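Only a single protein chain was left out; the remaining protein chains are all shown in position.
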């Protein structure tokens, strides 16, 4: 049993299969993948990694297991899944996931393969654990998969608190101790026990406050889009496959971008925080529905057309169409007067937050500062946006500089 | 200029009129009035006082003044009002306010009189400040009164953070630094600057989470009702006037309750946390509208009837009908695309939170444990509540004990 | 099993005998005794109570028991002792202990009697625990008494962290998690395991930093001396015995002081923070050795002589001679290369800290501000202090006011 000091949970005790897993290259690699990717360009202190987050998730899983009285092989399997749940992440976490995903197929298959092979597979088998069963838990399958990946999972509990701690934002603070203590299984469903409607709401609200302030901050989105563009270029190099890209860590990716001819300029911009500017920042109601369904290749086509129109390099135009907001936490379940109820059936906040998230949704078009206005106008036409003077209405101009965190 | 160490704001620098005011008996008295009264029976660490809160409010006022560039006499007047804003509080803060209020008339007149007399009045005049003008600010009057008592006031910013810190509850955490920095006056109205809809919402949400968890926790309400009942008895003593009661601090009140024949039993119960139990805990929809409008004396009459029915002492029955929830923060104002907008016109959360607060509203009937069920049944009849088996539906029984904090 | 939210340890789970003990009047009384007494006049946030501290000590004891694998009756006995360890405290904690002690004999006998009688005795016996055995643990007797009252006890671990948290001073921060995990018994002695010399030193250093900043702050000492003087007067009243005084809580004591003719003036001064001033603040080397050994009555005699000399009331002169500093933590034991070593044999810091504490030692003479200088001069003569111009050398004058925290 070893003890690791963590800035969020203080001392974390690690034993059994988890202790052995920690020493695998696959787990150690997570030390070099930032939890929040380009959010660091908005919140300079947000340099925490998937490694410490994985330890935190393991720690909370351990506390839930002890609370629920789950022991033996099942407990070890859940502990392994908690620790390993992010082992399939590519460099810069979710930032380029869409990209590696697009080229390589199902993420979950990939995780299953990862867990079955290499040192991780060896360690699991040495501890009489079936890698496929662990992968199922990571994918949220079965009754106990809800603990690792579900509406009330320990992943969520750790990252909300950890991301708040490291950004310095006071909004992600939830009462993990209470959440852990109130979890229970009813008919195979993971629910919060009687008297916890507010506990469930607090999880939802923490997320609702973190989204616009941290996760969807426009500078984080903008720099993430630039990183994705650069990585896309990298994948066009003859000697780099999506599979290789996915196995890189942050160092490999940045070094590759710096050294590869077609990506040095984007790498320089990211390194020096010399970011593109917003040419369009459009609300949901001003965007035709079909734009949301455009496949990636057609978006790329429009980007090239716009670039052509304005007379700039194709890479200088980025159209960023986020998915419509989901709120997984809204379907969490709580006991109310003896019945299991879905939170969105019980709490008037859920619909309101859905509306709020829809209000916060923005389509962005980004380009180098000197052509951002022109690119914006051309993109408004090309996408058929229902706005005039998008720049006046939707982007505040001027009096804050690039490090501005909250606008 | 002196420096005071505070557990919330670290170092607080005090100078000018505030430094002189600190040494008055009226301010020092606040050292002996707990900020949260009987909440201490739920959260044992919640022993902070009106004194440290007043210092915190002064500190935040100072930061707002410096941010807004307000100086000179106006600034000193606002500082004095911030420091003195709670000087009129009776013992146990808001817990028995209704009582002293009912007997003595307008709270604000009382404050105005307090500020004009005694050492406080002397100090204000010595610093060329008009006590009446300071009292107006405390009452939230005029443009600058909004800073001291309004939807976006520094009072609220301090107590949310301070109450969270001392209860240990993680929900009151707001970003005071950001709130202070984003305040501005537009046409005499205090508003949050452009880009702060979420900032305003966060204030509202902090309050929405603190209400059920802390301020309206049923044990806090129950013990507050018992304290109020005991104080009411105390006022029936020939030698104690409402005015005297209001000038007591927590020590005086407790000592008086312990020493006065008719209140010793209630005092003992509060001292030993041997509290009444809930006989009814009814939702809003089950309470006839006219019950909410019953004047205090008629409620007292019903209590006596119920006590008579069940055959217990009149003081053994307490009917606790809270006011319908208000949400002052919902009318705070934010700049949106150049216009001042009320938050409840802008944010879908406001209505949802109103609904949520209405859902959390409960009418309580309390009595000693051994007669709570009987009293509950009699009260259901007497109040015409539309419930059957109130105890089964609304009160969880048994498996948690008196210190249970959240149920 | 109930869960209590604590501002220091977050959630504290209470079960078994501890849960039953919590509901006794003797434990609930501790809600009304401040942990740090008059320190609140220096650090306005320091209003935490013996009740929350006792819960914290119980919580840490629980963690140590679980770490050491101690279970059953022995564990329950230790838990009871941890929770009850302060139940014998008089009002204002240690502030008037010397006084009640002087009049009533041994503190530990008193505790043994307390634990055997009343509701506490009933509860202990109902749980098959021998009150006398629990009292022995509280007194630090036997192998397991070291956990409750010794150089490495959980009392110390809780109060250092808690006092730091509530004063806002950053110095008491120790790593309780590590301390708990590294405790072990070797030949019946409680020691820190191999590799923990610095852990033991950190406990000592936390104490060394808290002493001058908090516990021995001159304003805390001065107001404590005034409170003791007032309580001494109170004891001269025909109807108040030392035994009664000891059973009061803070409210009773303050109310009594305010209502008793001979103590109203001192009570007013304490209430309004209108404190005496220092007339002498002498270093150890300037105080003849025999002054340190003077019995209380002779000190009182000298005070009266000085008062007579200067022509003031006898109560206006307070001579405050602290004991020579001890450092219990210095004899804590640590494993070093397989041997048990006393920390003061191992660490060069111990002697240095002893010297530092001796340097910080001060004899104080206090009196009302207008006569403090005269009283000081007379006291220098009467005590035979080897100083000239004590006021110039030892007391900084003027530019800080009464709330000044650190000078």
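As written, the chains take the letters A, B and C, and residue 1 is the first residue of each chain.
We take it that contacts are C-beta pairs under 8 Å (C-beta built on N, C-alpha and C of every residue); 3 or more make two chains touch, one makes a residue touch a chain.
None of the values given here were measured: they were computed from a predicted structure.
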Message: One chain is left out of this view; which of A:137, A:169, A:266 or A:334 touches it in the full complex?
response: A:169
Field: Selected from A:271, A:285 or A:370 as touching the chain missing from the view
entry: A:271
Message: For the chain left out of this view, which of A:5, A:94, A:125 or A:345 touches it?
response: A:5
Message: Which parts of subunit A face the unshown chain closely enough to count as touching?
response: 2-8, 10, 14, 19, 22-25, 28-29, 31-32, 34, 40-41, 43-45, 47-49, 51-52, 55, 165-169, 250-252, 254-256, 258, 271-274, 400-405
Message: If the hidden chain were put back, which residues of subunit B would touch it?
response: 3, 10-11, 177-178, 181
- line: subunit C residues touching the chain left out here are 169-171, 173-175, 178, 194-195, 198, 201-202, 205, 208-209, 212-213, 337, 347-349, 351-353, 355-356, 359, 393, 396, 406-407
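Note that in this section only the chains that are shown with their structure count from here on.
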Message: Farthest chain from subunit B, going by the mean of C-alpha atoms per chain?
response: A
Field: Averaged-CA centre spacing for the pair subunit B and subunit A, given as whole angstrom
entry: 40
Rounded Å distance, subunit B centre to subunit C centre (Cα mean): 33
Field: Junction residues of subunit B, two or more chains touched
entry: 169
